[in-house]
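Yeah, one chain of the complex is gone here, protein chain that is, but the others are all in their spots.
Chains here go by letter, A and B, matching the order in which they are written, and residues are numbered from 1 within each.
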Amino acid sequence: MNRAVQIILSRPLSIAGSVLIAVVVLSAAMADLLAPFPDHRGTVVDFSNFNQPPSRQNLMGTDLVGRDLFSRILYAYRLSLILGAVVLALAVPVGVTVGLVAGYFGGWVRFVLMRTTDVFLSIPPLVLAMSIMGVLEPTLTNGMIAVTVMWWPWYSRLVHNLTLAEREEGYVLAAEIIGASRFHVMFREILPNCVPAILTKMTLDLGFVILIASSLSFLGLGVQPPTPDLGSMVAEGAQYLPDSWWLTVFPGLAILVAVFGFNLLGDALREILGTEQ
Amino acid sequence: MTDNILDIQDLRLSFRSHGGVTEVLHGVSLSVAPEERVALVGESGSGKSVTARAVLGLLQSQRSAQITGRILFEGRDLASLSGANRRKLRGTKMSMIFQDPVSSLNPLFRIEDQFREVLRRSERSADMRRTREVAGKLLRDVSIDDPERVLASFPFQLSGGMNQRVMIAMALVNEPSLLIADEPGTALDVTVQDQTLKLMRKLADDRRAAVFFISHNLGVVREFSNRLYVIYQGRIVESGPTGSIFDDPRHPYTKALLAAVPRITRAGIPEIEESPEAFSAPCEIHETAGVAA
Partner (left out) sequence: MSAVLKLLAGRLAISLLVLAGVSMLIFAIARVIPGDPARIALGPNATPEQVEKLRQELRLDQPIWLQYGHFLSDLSRGELGTSLYTNRPVTRDIAQFLPATLELILAAGILMICIGLPLGIVAAKNEGGFIDNLVRVVSLLGVSAPSFVWAVILMILFAFFLPLFPIAGRIGTQFDVPQITGFLFVDCLLTGKLDALADALWHVALPAFALALSGIGQAARLTRANMVETYRRPHIEMARSYGFPEWRIARKYAFRPSLIPSLTIIGLDFAAMLGNAFLVEAIFAWPGLSRYGVAVILRKDLNAIVGTVLIISAAFLIANLIVDLLIALINPRIRHGRDRS
């Protein structure tokens, strides 16, 4: 692990990624302290100061009802990160278990599980989440559910492929010969060897969950106003292009910065863990 | 000396990497006379494979490789040739037979396509009919009875031994004066390996080609080569006629290697003693009588 940290610190791109992530996470965590107008996360109306370009008072300008965009973006980060973490916390265990069982048991178990996975993967990602959001009420919880339903099959496919390769390895055979239970072989022998790949994917995915969630709310199928959300901010502002460019550009860049950070770090992890395997 | 096919003088090779510069060859000198079969023997990592690649001129174009010393091929210094002119020698005047026959052939093309590609190095306009004619004859020479079927196949449709013979035939297409063999057949089982070596020896004799043979296995080398060099950690530690070295190994490392050759009369494989200090003793040269070296 020490070596991994060393390698991360030796590459400019992964340092940049770590810095971006640190900035995003810190600004989300300390939104209450950093935001110049913490109450602007909710329904505040200030018509004396609406739709203003960036100024010293409002670093990123104000929105259509006069709320400080910078403050709202900080709170939106908090929401996005929580959403990403919850989705992965739900989707990864499900997907990993399905993939392990399918890969290790083989036969009809594998057929059923992996074909089911295929069904989920055959609906383009955003479309599946959209249709789930369509039938559910657009709330934060439901948004998490929709994205989770869309996300677990990717882990199931990844772990399935890894398991197929690992179960041919000598150490699995050795464990089987000394009579280890299937549960033990799957979760204690095979799973630890899949962890690097899973961790790498999770780092990358934290960014992509944020991306998909913002896409849903961009289409009006996610978190509802007045809760600050990067996707719906862009959607609202898009009608006022190009004059009120700050309404779309800053929330858009905010998404880009966060996802880019996770991608840079995930990419570095992939190389480090890939070569160490 | 100039009538040697290959003359390597004080070849030093180092690679640059993040951790700095690593020298892997510390002044290797060796020569191969026309029609001679010379072996370079050492364990993996000793520098024998990179020596072969330097002779082919494959390392000269790598940015990370630094080469000093001289490699003379038919009297011409490779370093004085342009990249394009070095390339012209490859596949025509010298060609190489690789360790793993199956993965060394292009997986996506038929054997005949690959033969044509090689033939076109010397005959620009060679078409498929001409290719089949040349390749068919060569494949018969490497004891393949049904060249038509083999030519129409993809590498993955043939066995390892078959691919190995295809590769030998391919190396001979343009009648090279030097054949470099990098542990041919190590990826195959022992009987097939033995057959390939016999074939290679016969074909090289027929065509009066010199062979530069790289191996980690002294047992294989004994039957095959006229002369041999033993290489250890980037240095030649012993050289001379094969028989003389086998009868009277002088360098500690050579002795250890010889002891490691499995013999049927003895039980088990003796282990190489870990005595690196003794292995760095100066080079032992057996005086050669009669052979023009």
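Here, a contact is a pair of C-beta atoms (placed from the backbone, for glycine too) under 8 Å apart; a residue touches a chain by one contact, two chains touch by 3 or more.
Small disclaimer: the values here were computed from a predicted structure and weren't measured.
Student: Mind giving the shown chains that are in contact with the missing chain?
Tutor: Spelled out, the missing chain touches these shown chains: A, B.
Student: Of the residues listed, A:F105, A:F187 or A:F260, which one is in contact with the missing chain?
Tutor: A:F260
Student: Sort through B:G20, B:P107 or B:P282 and give me the one touching the missing partner chain.
Tutor: B:P107
Student: One chain isn't shown here. Among B:V28, B:L89 or B:L151, which residue touches it?
Tutor: Per the contact definition at the top, the residue touching the missing chain is B:L89.
Student: To test your reading of the contact rule: which positions on chain A touch the chain that is missing from view?
Tutor: 13, 115-116, 118-120, 122-128, 130-137, 207, 211-212, 214-215, 218-221, 231, 234-235, 238, 241-242, 245, 248-249, 252-253, 255-256, 259-260, 263-264, 267
Student: Footprint of the hidden chain on chain B, which residues?
Tutor: 56, 58, 87-92, 95-96, 98-100, 103-110, 117-118, 121, 154, 156-159
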